[in-house]
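Every protein chain but one is kept in place in this view of the complex.
A and B are the chain letters, set down in written order, and residue numbers restart from 1 in every chain.
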Amino acid sequence: MDLTRDRIRVIAGLIVVAALMLIIPATSIAAYYIAFLYLIFFWISMATSWTILSGFAGYWSFGHAAFFGTGVYTAATLATKFNWPFLWTIPASGLLAAALGTGIGWLVFRLQRLRGELFALITISVTFVVAAIISNTDIDGGSGVYLISVSMPELFGSQPGTIYTLGLFLCALTMIITYSVYRSRMGLGLFAIHDDEDVAEVKGVPTFRYKLGAIALASGLAGAVGSVYSINVSYVTVGETFEITTIMYPVVMSIFGGSRHWLGPALGATIVTVALYGFPAGPEAALARGGVALGLILVVLLLPEGVMPSLRRLWGRFAPQSLVPIRALPEPLVPSPRAEEAALAARHATVLECKGVVKTFGGVQALKGVTLDVRQGEILGLVGPNGSGKSTLINVITGHFRLDRGSITFAGTPIGELPAHRVARLGIARSYQIPRPFNRLTVLDNVALAASFGDGHGEDDARRMAAHWLGYTGLARKAFDYPPALNLHERKFLELARGLAARPRVLLLDEVLSGLNNSEVDEALNLIRDIRDRGTTIIFVEHLMRAVNQLSDRVAVLDGGALIALGEPKDVMNNSEVVEVYLGKAHAT
Amino acid sequence: MALGKRLLGCNLLLSLALVLGISPTLAETPSGQPIRIGQTLSLTGPFAQTGLAHQIASQIFVERLNRNGGLLGRPVEYVVLDDQSKPDVSRTLYERLITADHVDLIQGPYGTAAILAAMSVAQRYHKVFIENTLGQPQLATYEWHFSATIGGPDSTATLPVKVLDAYASTGHPPKNVLIVSSKFPSAEDMAHGMERAAKARGIEVLGYLEYDVGNRDFSGLAARVKDANPDFVFVACLGVEGDQLLESEKRIDYSPKRHFYLYPSGLMAGDPLADRAVSYSGFEDVAPYTSTAEGGAFAKEFDARAEKAGLPYPHVDSQAGNEYAGWQILAAAVKATNSLDDKTIAEWLDKNSVETIEGKRDFSGRSHTASADTQQLKQAQGGKWVVIWPLDMRTPGAQLIAP
Partner (left out) sequence: MAHVSLSLLEQSLITGLLAGGLYGLLALGLSLSWGLLRLVNLGHFAIALLGAYLTWWMGTALDIAPWWAGLMIIAAFFVYGIALHWVFMRFGVTEMQSMLITFAFAVIVESTLQFMWTADFRRYETAWGTQSWVVGSLYVPKLSLIAFVVAGALAAATWAWLRYTYVGRALRACAEDAPIATAFGINHRALSFLLSGLCAAYAGVAGVFIALIATLAPSQIWAWVGVVFAVVIIGRLGNPIGALMGGVLIGVCEALTMAMINPSWAPLVSFSVLIALLLFKPRWI
């Protein structure tokens, strides 16, 4: 299936539906239903925009009301104090809210500790702070802002028609934007961030930039929705704008419908709005709210992914969580060989050089000034007892940790200060000792992500390349499974496939053989040799000595954060210091 | 239109009845297609407590109306929907009442935000719109809006003046005032009004303190009030906030010399700490309000139902009184014009006055408010509210007690 054409089809479909809904006000249907539909558009926009950051990337925000409120008061202030024509306040509100969201993101996203519930807390705090500022300054001051005298453009010759149209427009815009993100490279990156942000960064996803983009979109859309709200109610107060319902409903609706799918929040918003406002217009509304809450509990307990994935499962066409509507492996795309590597290998040129690398954690020096060169096309074994700094060195090379002193140069470029995703793009990849796949992405998508972000392909091409790599590592028939369904051997090979899909010049393998039996080890060793023969330099950390001896061109030995030996295996293994360090650990083979 | 035919039908019936000499008492049982009058109220959400009082008042009125012949000989059906204290819901539900449920007439909702939202709907469909809680009715720009409140065109200017006049009449007016205000819009407006009125007559404003609507702890405010030690503390509060402030003051051993509370809770009158507290009044269950037949009957009925509904303070007050008066205004206009046509009703109200339980009122102030502020002032004395201002409207035997 042509994925690009599929995307265009869906977006066109959304536009057609929106256009059809435009006809409704022109019919003789009672205006009440028009107003009710606007309410639905409103909540769909709020819930769907929320999910771009929170559902996709997993950064649950309780600050959507802050962005919404910013939009409300921007529109109210511009329309009343500065006499702006109302339609211009809509983009202004969106931009200002987006600026607030981006500002918050810029401050908060760079701090690794502020994820999960702490992020939720900061966002709810921002909401209360914004509300207090608006309430205590001239923006509102406590009396509320009256918009009765603001003239409204009359589309469809009536006020409800205008509100409806604006609401419909913003709703369609939100859906199209969210769908586009969902089906784009950015969406793939956001979902990876959700599952394992650190791994995503190391695989080449520009996590900071993507999160900023997501929060900018989410907040901007909420702000625009706020401006239409303000003229709809024609009198805004702080209390009503920043209510607990505005804070919680987008969250509730999105989770209910399925926050990881672009349609989920719309579904949830529609159901909840109809339940809350459509039926209980009588005195029993208190119980009705409780009923909706009970429904939410049941959904969260019984359908934790929301309603949408269950619907997709029923529909049966493709896996419930799959990001693209395909069922069979796409036609594999074989990456073109790299010509220059072979030439460099012939010259034994240095591809990666570490000079005096120091890394300290608290009071502990994990790396005490490591100087090491890696030659193009070699297999370098990295060994040492536990705690000698092997994993730290890998983390520093890939950019997960910043080095404290010294330098690392890769193909002439200094990479010591670069963020991990830049290092990945330059051509360094790694596998994890304990596999860390993205558990809620399919095996295919796991590899496609590496191909996309490590090697710079569009996501459709990346999936085709992923098909190739899955074939290469023998995982083709597992392409549409999720990593938890794989056994250890398969997950290790998935790690390998992800590493390869990035087509790195240097591949760091962290104890890829641990846990494998003898025949699996031999299979792996052959694979590793083949990878090298195709032009990739390999550094591999291992404890299994026979593998080290069989595979390495050279071996580097670390102990206590320092390099104590570097040379051919037989020389290094006979080095007395190395033997001492490994007392009792050498294998006979 | 169907409406016109129905009116004609009614008129015919009535004429026929008179011609046939059918006794008037028979006409007291309304018959025929019910006249449906709809409104939304905040029956749930933060304003639910007041919404319930309004609902009871409306129900009492409609039942009484139906016992006495209904409107134009037809029974009146009261349709009330819950706007959950949300203005956008109120707006949507008024759309429903008018365009889907096709009610004949509407009454306004509770709360400034809901009123303004609903009023734009009324305007669009040319429905006469009588509301009874708009704090600043002069902001209503709709031609067919009518205010059932008796604060006149600008109560934020006139009410503070009344208060200061009342205190001045004792011969020992306050020399300074401390203003404490909730950040609730109508409270805020009135507090600013008091600030202006005090300055205009040379009373020193010692401070203007505001507190958040959700404020839980009043000890800080109490400490500041005590520290300022004002002659008069004007508290623009909502409900129990006033009581909480008084309790916090008691804990630090402070009693205000003169105090005013804008929207007191039901508990305030009975609270010994609130002794001599002053507030405004439009309707209470004491004389002179209960002196009229309808007023007295309403007060009694309301108190009984409020008690049954479990309201902690089962006594009628201005909220309920205003709502009832609003219905009286609508009914009077319908009866006088013999019509359910909104335009006719609006034109009649524009030029006429109506006798309500809150007094006789006209609509010649700006935006169809009363031409003058006819609110009274009440004071908590011995556990009950008594009216103490203006002098000619006092509860018999009562007068303002002040230092």
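Just so we're on the same page, a contact is a pair of C-beta atoms (placed from the backbone, for glycine too) under 8 Å apart; a residue touches a chain by one contact, two chains touch by 3 or more.
The shown structure was predicted, so the numbers you read here are calculated from the model rather than taken from an experiment.
J.: Touching the hidden chain in the complete assembly: which of B:Thr92, B:Ser265, B:Gln328 or B:Gln381 does that?
T.: Going through B:Thr92, B:Ser265, B:Gln328 or B:Gln381 one by one, B:Ser265 is the residue touching the chain not shown.
J.: Touching the hidden chain in the complete assembly: which of A:Ile133, A:Ala485 or A:Val579 does that?
T.: The missing chain is touched by A:Ile133.
J.: Of the residues listed, B:Ser58, B:Ser90, B:Asn132 or B:Gln244, which one is in contact with the missing chain?
T.: Only one of B:Ser58, B:Ser90, B:Asn132 or B:Gln244 touches the chain omitted from view, namely B:Gln244.
J.: Decide which residue listed in B:Gln59, B:Thr141, B:Ser169 or B:Asn215 touches the omitted chain of the complex.
T.: B:Asn215
J.: Contacts of chain B with the missing chain: which residues?
T.: 44-46, 48-49, 52, 183, 207-212, 214-217, 219-221, 223-224, 227, 239-240, 243-244, 247, 250-253, 265-267, 273, 309-313
J.: May I ask you to list the residues on chain A that touch the chain which is not drawn?
T.: 60, 107-108, 111, 113-114, 116-118, 120-122, 124-126, 128-129, 132-133, 135-136, 142, 244, 248, 251-252, 255, 286-287, 289-290, 292-294, 296-297, 300-302, 304
Following the convention adopted for this analysis, only the chains that are shown with their structure count from here on.
J.: Approximately how many whole Å separate the CA-defined centres of chain A and chain B?
T.: 55
J.: List the residues on chain A that touch chain B in their complex, please.
T.: So the residues of chain A in touch with chain B come to 30-36, 38-39, 132, 135-136, 141-144, 146, 148-149, 158-160, 229, 232-240, 245, 277, 280-283, 285-286, 289.
J.: Name, in rising order, each residue of chain B that touches chain A in their complex.
T.: Interface residues on the chain B side: 43-44, 46, 48, 55, 80-82, 84, 86-89, 91-93, 95-100, 112-113, 116-117, 120, 124-125, 139-141, 181, 183-185, 188-189, 210, 212-213.
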